[in-house]
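On to chain A.
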Amino acid sequence: MKELNYSYYPGCSLHASAGEYDLSTRELFKALRIGLTEIPDWFCCGATPAHNVDELLSLSLCAKNLELADKVEGDMAVACASCFSRLKTAQHVLGESDVKRKQVEKAIDAPVKLDSNVKHLLEILAKDLGLERLAAAVNKPLSGLKVACYYGCLLTRPADVPNLDCAEAPTIMERVIEAAGAETVAWTHRLECCGANFTLSRPGVVLQLTNAILESAKAAGADCIMVGCPLCHGNLDIRQKEIEGVYSTSYGLPVFYLTQLVGLSVGLGADKLGLDAMMVNPMPLLKEKGFL
Partner candidate 1 sequence: MHPEKTKHDFEPKIIAFVCTWCTYAGADLAGTSRMQYPSNVRVLKFPCTGRIDPVFILKAFQQGADGVLVSGCHPGDCHYIAGNFHARRRFAAFRKLLEFIGVDLNRLQFSWVSAAEGGKWVEVVTDLTEKVRAMGPMVEFKELALEEQWSGAIDTPELKEAYDAI
Partner candidate 2 sequence: MSRIGVFICHCGENISRTVDVERVAAEIGKLSGVAFATDYKYMCSDPGQNLLKKAIQEQKLTHVVVAACSPRMHEKTFRKAVEAAGLNPFLCEMANIREHCSWVHENREEATVKAIDIVSMMVERVKKNRILPGITVPVTKRSLVIGGGIAGIQAALDIADCGHEVILVEREPSIGGHMAQLSETFPTLDCSQCIMTPKMVDVANHPKIKLYTYSEIELVEGYIGNFQVTIKKKARSVDEDKCTGCGVCMTKCPQKKIPNKFDQNIGMRTAIYVPFPQAVPNTPVIDRDNCTWFKTGKCGVCKKVCGPGAVDFEQQDTLVVEAVGAIVVATGFDLYSIDEKPKGSPIKGYGEFGHGKIPDVIDGMTFERLASASGPTGGKILRPSDGKEPKQIVFIQCVGSRAREKGISYCSKVCCMYTAKHTMLYHHKVHDGQAYVFFMDARTPGKSYDEFWRRSIEEEEAVYIRGMVSRLYQKGDKIVVMGSDIAVGVQVEIETDMVVLATAVQPQKGADLLAQKLGISYDKYNFYSEAHAKLRPVECATAGIYLAGACQGPKDIPETVSQASAAAAKVMTLFSKDKLEREPIVARVREAGCVGCFACKKVCAYGAVEEKEIRDRQGNLIKVVAYVNPGVCAGCGTCQATCPSKCVELDGYTDEQIIAMIEAL
């Protein structure tokens, strides 16, 4: 079996508000014997704000990061859906437009490298490692846990860019977490937008959108939500109390990163998954289901 080694691009959030995503990713990959080398001195991809107002800057930042990643062996593993989307979009746009590629090459003063493989963690687990090997590594199956997989916007959209899975009816998250022994629920809002970066500038909008998502997950009978994006996590987890207050309701839905749940199934302890960093306390649920 070929050894799996990746260059790791955590993205800014994983070094800050999404520390538990970073921690659980490193621990899970260690447990699965997948090599992960953090790209030295990577910097911000520009995320949504950059392409929102300055596409050239956004493309240049991504192109520079792709160049940095090129120096580390292995495909590029990306945890954050936003970084993933930006890097993939940059590859796509620069591959299609000669004009923009030339502009970016001038901005970064280096040739643009487009051949490196940018992969989201989900892709690595589901395709490179494979669901069979993942299932074989599971020693504490998450039996009886009903998970609502939340894709959000950027993992699959637009149709021909990330190519992670079908843009409208993706199943990759479900397949991964079912391999870990959990059940998944069919729910209506798994692809709806949470408001993402409006969390800073327009929290009112975010509350409205996020409430609809939580409501839908709850109505589908989910015990918890699983995400692959720190922005989604921020809006669903950190703001959950606030939403409950504004809409006078109660959800109590823990929001896990995919690496936390998968990590749990391969036997990693709470300390290695950063479960204590979650705003909605998952402990009661996990104890009730007998996972801890």
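The set was built so that all candidates are chains of the complex that A comes from, given by their letters.
Points worth noting:
Convention: contacts are C-beta pairs under 8 Å (C-beta built on N, C-alpha and C of every residue); 3 or more make two chains touch, one makes a residue touch a chain; residues count from 1.
Since we're looking at a predicted model, the values are computed, not measured.
Among the chains 1 or 2 offered as candidates, the one in contact with chain A in this complex is candidate 2. Across the complex, chain A meets candidate 2 through its residues 159, 166-169, 188.
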